[in-house]
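Left out: one protein chain. Kept in place: all the others.
Right after this comes subunit A.
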Amino acid sequence: MSTSARELTVGMGAGGLATSDMVLNIGPQHPATHGVLRLRITLDGERITKCEPIVGYMHRGAEKLFEVRDYRQILVLANRHDWLSAFSSEIGVCLAVERALGMEVPERATWTRTLLSELNRVLNHLMFLGSYPLELGAITPMFYVFREREELQAVMEEIAGGRLHYMFNRIGGLRDDIPAGWLDRAAEAVATVRRRMPEIESFIVGNPILNARTKGVGVITPAMVEQYGISGPIARAAGVDVDLRRDDPYLAYGELFSPGGPGRVITRPEGDSLARLEVLLDQTHVSLDLADACIEKLRSLPQGPVNVKLPKVLKVPEGSGYAATENPLGFNGYYLVSRGEKTPWRLKLRSASFNNMSCLGEVMEGELLADMVAILGSMFFVVGDIDK
């Protein structure tokens, strides 16, 4: 990339001020990038003339590592590329393998998985609802969302033992059955979070400065959504009505998103940062409703197995298949190619953040440097999910 000097003539007699562009590296170490993302920005004053996202500082070779792990071990890796959607990513691998094996998962396990992935979604969304205002200089919402997260973390920790990387899924079901009384505690946690959501909302969308900072900033059009393969809350905030939970139902979502069910797909027509934030807020409410519905359903289900007994050596028959899930940040897909071995021949990972981030260059162009963080923060990404 060249940094050509440009002439800007202002009314100063014969001369005029010569200005040149400045190249500013945001990252790889920068507070706004939440990890090691790097943006190479060309600035004319405070205005961004060019923005080039440079990724790969956190590349861990997840796909290559998949190829030398058996299917049970892959789960450990799969829940690490997007550490805020660990449970949902485990589900993706499980679905891919179970479909290839033609395995029937017990209904009880399916509903529990659905419940936990919705709780995981709430945890994920709360995190971004807190970190986004932080980038705009509001330091307090972070602590409020962490209080709510703690309610849910407690029930997640009780059932799975983990707080971030749950490792609660197994091929064919779940590791354990629900502990006694856990459903009541989960319902209570969901009710507590729902009750306190207005406090967070008033901090965020009720704030005039936050509105002024985000309205009309970083607009993403439906055309861009299609070109870059953007998905998840960012696509829905641009008015693209797409949600795999409804459009390609997996787990128990078919029933939850059926007419009259609690499932709703939230969209906004504006496509700006504020719309993305609002979608996240509304989705949190929907996920809490879905979690409630799952809890009710689980109460009515009879006791029974939550997993399938697996052979000592698990081999997936030759063939290929693709399993996509609606992760909190967007489509997350695993393309599994097996040659009948106990490890996959290839397991391609399609992560949400990578596609979502790829549009940054186009979105940032012409915006102010101060809006850079407003846009970057509203793209809701996890660096591990970009670099894999």
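Please note the rule applied: contacts are C-beta pairs under 8 Å (C-beta built on N, C-alpha and C of every residue); 3 or more make two chains touch, one makes a residue touch a chain; residues count from 1.
The definition used in the following text is that contacts and distances are computed from a predicted model.
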{"item": "The complex's invisible chain, by UniProt name, from \"NADH-quinone oxidoreductase subunit H\", \"TusE/DsrC/DsvC family sulfur relay protein\", \"Iron chelate uptake ABC transporter family permease subunit\" or \"Spore germination protein\"", "value": "\"NADH-quinone oxidoreductase subunit H\""}
{"item": "Touch with the omitted chain, as defined above, among A:Ile74, A:Met156, A:Leu210 or A:Met224", "value": "A:Leu210"}
{"item": "Selected residue (touches chain absent from view) among A:Tyr144, A:Tyr228 or A:Phe381", "value": "A:Tyr144"}
{"item": "Residues of subunit A in contact with the chain not shown", "value": "22, 24, 30-32, 45-46, 133-140, 143-144, 147, 203, 207, 209-210, 212-213, 368-373"}
